[in-house]
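A short write-up of the structure that comes next.
The complex appears here without one of its protein chains, the remainder shown in place.
Then we have subunit A:
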Amino acid sequence: MKIKNLLLGSLTSIALVTSGQSLADYPNKDIQGIIMWGAGGSTDSVMRSVTPYAEEKLGVDVIMTNRSGGVGAIATKYVYSQKSDGYTLLMGAENPQMHKVLGLSSIDYSDMIPINILARGTPIIVANNDAPYNTFEEFVAYVKAHPGEVRTGMTGNGGLTSIVLAMLESQVKLDLTPVPYNGDGPALTALQSGTIDVMSSVIGAALDHIQAGRMKVISVIDAKENNLLPGIAPITDTYPKLSSYLPWGPFFGIFVKKGTPKEAIDKLVAAFHAAAENESFKQLMAKRGFEIMNESGASAEAFLERYRSVSSWIVYDSGFSKKSPADFNIPRP
């Protein structure tokens, strides 16, 4: 493994030396976009709906390929192994920010430059329609009265469900029975069929089911009410202390490897900024319950850092991370 890293390092340094040529006319060939999740998933849909507008600005095609696997680590490693010339984009979600503490990979977004953080999702807690609780307080009271009886869907350590649960556990001890699923799609299905009773998800994934009356929402994991879910109290009403973590939520972003020439970055940032301003893209995202961010530069980096610090320390404090965030100089939130 070590030799491989060394080799990779030396290869990339050679690439760095050789890639400095003829960038004045960037972009002069097609750009590769590597999507870290599979076709049809939410990351895939978001990227495929924003990129065509950016292509118009860039004047070249962005050829998108799905390279799923390893919770996003495979795509991240792949982009990191390419030349830093701005011709390979990483189109990803929040996952790599947890890779270091979970021991999945030695690369995260701090080794990349954000071109655009497109949008972010707001976590919520949904429950089966037949569940005997309608608010978060009632839910806590019920769990306390029936320890271990409430089953909750989980989507793996480091996934949204695990972090939300860890956030809640920092405020209240909940004795739930976790049932793992590989993705929130199957888990939301199981919630409707009564296999599980409650789970955390994002508004985008659950909104239609909620509006169709197939499940109910009992809390919004945010510091304020969400206008898509009027009347649902934010979690900070119950646990004001959580506001130090919030707003927190999964996000979608486009990245290039560190070392990419400034000219290429500027052009990409401008193109994707304009693309994310597109009215039909905005409508699309709003309908799916995603909050448009459209941020780049320092504000995007600050957002990424905050996400990494909150999530890393939460999973470390709840004891399921392999390594301490301190090992990677990740400050406490």
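We adopt the following convention: a contact is a pair of C-beta atoms (placed from the backbone, for glycine too) under 8 Å apart; a residue touches a chain by one contact, two chains touch by 3 or more; residues count from 1.
Just so we're on the same page, contacts and distances are computed from a predicted model.
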Choices "Monovalent cation/H(+) antiporter subunit G", "Cytochrome bc1 complex cytochrome b subunit", "L-serine deaminase" or "Putative tricarboxylic transport membrane protein" - which one is the UniProt name of the chain not shown: "Putative tricarboxylic transport membrane protein"
Residue of A:28, A:134, A:283 or A:299 touching the missing chain in the full complex: A:283
Sole contact to the chain not displayed, among A:64, A:223 or A:292: A:64
Sole residue of A:110, A:135, A:171 or A:189 that reaches the chain not shown, by the stated touch rule: A:189
Candidate in contact with the missing chain, chosen from A:57, A:83 or A:214: A:214
Touching the absent chain when the full complex is considered, from A:74, A:174, A:274 or A:292: A:74
Contacts of subunit A with the absent chain, listed as residue ranges: 1, 38-41, 44-45, 48-49, 52, 64-71, 73-74, 77, 105, 148, 151, 156-157, 177-182, 185-186, 188-190, 192-193, 195-196, 208-209, 211-212, 214, 280, 283-284, 287-288
